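In this view, the complex is presented without one of its protein chains, the others remaining in place.
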Amino acid sequence: MDREKYSAGVWVFGSCPDRFVSRGYKDALPLEDRLKLVTEVWGISGIEAQYPSDFSAEDVDRVKGLLETYGLKLSMVCIDVYSDRKWQRGSLAAADEPIRQAAIATVKEAMDMAEQLGAMQVNFWGGHDGFDYPFQADYAGAWTRLVEGLRECASHRPNVRLCIEYKAKEPRTHLYVDTAAKALLLVNQVKRENVGVTLDTGHSLMAGENMAEAASMLSSAGKLFHLHFNDNYRDWDHDMIAGTVHLWEYLELLLWLRLLDYRGWYSLDMDPYREDPVYACSESFRNIDALREVVNSLNLDHLREEIKKENLREVQPLLRTALIRSS
Amino acid sequence: MDREKYSAGVWVFGSCPDRFVSRGYKDALPLEDRLKLVTEVWGISGIEAQYPSDFSAEDVDRVKGLLETYGLKLSMVCIDVYSDRKWQRGSLAAADEPIRQAAIATVKEAMDMAEQLGAMQVNFWGGHDGFDYPFQADYAGAWTRLVEGLRECASHRPNVRLCIEYKAKEPRTHLYVDTAAKALLLVNQVKRENVGVTLDTGHSLMAGENMAEAASMLSSAGKLFHLHFNDNYRDWDHDMIAGTVHLWEYLELLLWLRLLDYRGWYSLDMDPYREDPVYACSESFRNIDALREVVNSLNLDHLREEIKKENLREVQPLLRTALIRSS
Amino acid sequence: MDREKYSAGVWVFGSCPDRFVSRGYKDALPLEDRLKLVTEVWGISGIEAQYPSDFSAEDVDRVKGLLETYGLKLSMVCIDVYSDRKWQRGSLAAADEPIRQAAIATVKEAMDMAEQLGAMQVNFWGGHDGFDYPFQADYAGAWTRLVEGLRECASHRPNVRLCIEYKAKEPRTHLYVDTAAKALLLVNQVKRENVGVTLDTGHSLMAGENMAEAASMLSSAGKLFHLHFNDNYRDWDHDMIAGTVHLWEYLELLLWLRLLDYRGWYSLDMDPYREDPVYACSESFRNIDALREVVNSLNLDHLREEIKKENLREVQPLLRTALIRSS
Partner (left out) sequence: MDREKYSAGVWVFGSCPDRFVSRGYKDALPLEDRLKLVTEVWGISGIEAQYPSDFSAEDVDRVKGLLETYGLKLSMVCIDVYSDRKWQRGSLAAADEPIRQAAIATVKEAMDMAEQLGAMQVNFWGGHDGFDYPFQADYAGAWTRLVEGLRECASHRPNVRLCIEYKAKEPRTHLYVDTAAKALLLVNQVKRENVGVTLDTGHSLMAGENMAEAASMLSSAGKLFHLHFNDNYRDWDHDMIAGTVHLWEYLELLLWLRLLDYRGWYSLDMDPYREDPVYACSESFRNIDALREVVNSLNLDHLREEIKKENLREVQPLLRTALIRSS
């Protein structure tokens, strides 16, 4: 099994605050201590980090050194236009022009960082780009600002991929880029080679999507750039250990990633509030790995033929016996 | 208040079966009896009917006569590729090629009917074009079939509008065209002038959308062709009396329809299982009408300015006092 | 593995209508033909049937003969106070007193049938006992009628168990007995030994419950009388093949049923609209059986100790390796 593309966000090893326990469920740790923990995770080879909150432009050399010391690659630079309260009414879609310009500048800087650190891709999640109440938003205006902002950023460094991560809600009650289809609409409108989509499995489940269908649609358009793994109960972005709730649908996603020849990262974006992060990441990868092993055990040509015929009564027993030890 | 565009589906005046009461909550009525009931509805001027289940090609003259007799316009021909069990595995997206061809033929015939009867638009809802189980569907294949089928149909009569109605689920657990964004993606890929979208308010609510945002997005693309009204609790397509649950969001939708200069129909698609259909339709129109009256009472220029500034604390009290009698 | 308690509703082998395909996805079959199909199901030994829609009082001897001929037990008499449109505004909770009395009479007759046919238990699901709209119901009045009706019925035959099946919605938008907790509240208020609860796994998932927690709560009160199996996506009662969506939570339920020493039936209540019913039931039992085999493979004393300590990082890997073939 190829595990060269297993990665995790360094925030998974953070203090994990929420609105009730705002000081966090754990102590905050310096970046280096978190990287040390990362190396204890089963199967991992990369990390994601947030710019400018996990590191700043001055830290580039230090981060390079740390990555080398701990034998880790940087899989992604996540653009943090959400944790500072100044972004509370939006970033690239903000109605406030100075804020929108600050967001554009931050995206560009993050793209610079991604090039200097070899990640060659940045993740844009506009967590505050949305609205809370009826009558609050000028929908078309916000969308236009989003399109124009992304286009400007994409042109800044055409060799760095700009991955748009969709999410239906939180921290706003409604985010503009809420589903895979909306993200693809946006990407199509932005019309830049280097702009694509990050599919977060939990966001996909929460949006009522079938994850494999979303991956398939994005892949058909050449826009499935990146994957975030975690799990939930479809009701909220609980950011749980991957594969601990939706086993069948995880298996279907991994089957299709293989059929679609996905070559990108399998990266963990979780919030293990009450769990040890090394355990949470390791268990996630063991689940993903076990399911990829199940996929490997299948006769894929035969399976694909039967799926094309929608021959469920042939397909389900094949998968049951491949997955469940005692069947 | 202009009520020339108030319409309802003739099925609202039908027997309203469900899976438990399969013989219906009421007696079935012949088309003419239903049209008589339609004329008792407050404010109505049009109907929608399904081809070929409500009328067939042989019925065209009779239907024309009935419409004249009862002073009603035909607002829409709904393509029925769902009530016969032969469609159970899909229509335009069906993996079974003869079924898919039969669906294409039915769409074309419905377009012919729409022209002969003056509706000049048909509604395509692929209720079985989706899947139920993980591992059941070849997602990209189904999508391609859908695109190609729609393109062929659209070219059959470029002067008849082909309105795609999206819905996230039911009768399949997942339908391919599930959200306004997915519908617009599809329409963009089909690339035909006469192909657009029907926004069903209940489908929009069930998909977790803000109805005004969906309408705004479709309208910006010139693709908001038609509207179906009903209400629910966001959890399922209950097809309830319009405006009896989501009053604020209905008001926001009607406000934006005005701002977007929507000129199409306000058509009711409901299933009043336990209610008198004349009452259910009349009450729906009275709700819609009252809310449009509220919109009319507002200073729209001022309101739009404040919404552009996302000035909620100015906007909410304006709307509260405009809407609530005692405030 | 003991499969003496595997059962299915005879309606699973029916025509499966829904509101769009009201004539059904399949042809209707006479009871005997359905029983023949039942015997083809892997592992099955019993059936559930509805009174008076699947059989009437006059049919008792014939049904006895059929059960004998096909070697099947009757696991449950389901009281049908929902498929006739006369029940559309409620049965035991109906505001209309003659309807309520008719419902009481039907429950009592069903209890008579259950005794004569050896099932010794009836299932009461008040599908129309609820409301659709705000301002529609006199909540406390309906609840009192429900309590008094059940009490009267329970006293009719104290040796026949009266199992109340809860469901949050459908066919009403809200049913009164919506969750396991509400069902237990009701049972506690009825205060009769022979009144307990049917836990339908799909209803539990749709209500946002953890099925094992619900089973545990009902079992602690001595009121877990019966189980209905099927699956869905938590959003609606899709009545899918059991275990095809929620594998982990199914495993947890089966683990707890073992720990709680549940001795009742494992009965299928599904609507396999587009699937062969023999396949759908067989695959359900194979899923359930495989998961029960997984439970059998575990060191249950050790597992229970670790669960008591909420030692997730010990428990999850144990279950992963027990369940997933390749882990």
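To keep things simple, chains are lettered A, B and C as they appear, and every chain counts its residues starting from 1.
Convention: a residue touches a chain if its C-beta (ideal position, glycine included) is under 8 Å from a C-beta of that chain, and two chains touch if they have at least 3 such contacts.
Source: prediction; values computed, not measured.
Among the residues C:W248, C:W265 or C:Y279, only C:W248 touches the chain that is left out of the figure. The chain not shown here is touched by just one of A:G43, A:G141, A:P171 or A:P317, and that residue is A:P171.
The residue touching the chain not shown here, chosen from B:S91, B:N230, B:T244 or B:S267, is B:T244.
The missing chain lies against subunit B, touching residues 208, 233-235, 241, 244-245, 247-249, 275-276, 279, 283, 286-287, 289-291, 293-294, 296-297, 312-313, 316-317, 320, 322-327.
Residues 16-26, 82-85, 88-89, 127, 132-134, 169-171, 173, 232-233, 235-236, 238, 240-241, 244-245, 271, 273-274 of subunit A touch the missing chain (whole complex, contact as defined above).
Considering the complete assembly, subunit C touches the hidden chain via residues 89, 95, 131, 133-141, 143, 168, 174, 176, 178-179, 181-182, 184-185, 188, 207-208, 210, 212-213, 216-217, 219-220, 248-249, 251-252, 255-256, 304, 307-310, 312, 315-316, 319.
One rule holds for everything that comes next: only the chains that are shown with their structure count from here on.
Set against the Cα centre of subunit C, the chain with the most distant centre is A.
With centres defined as mean CA coordinates, subunit C is found 36 Å away from subunit B.
Taking each chain's centre as the average of its CA atoms, subunit A and subunit C sit 40 Å apart. Residue numbers of subunit B whose C-beta contacts span two or more other chains: 89, 133-134.
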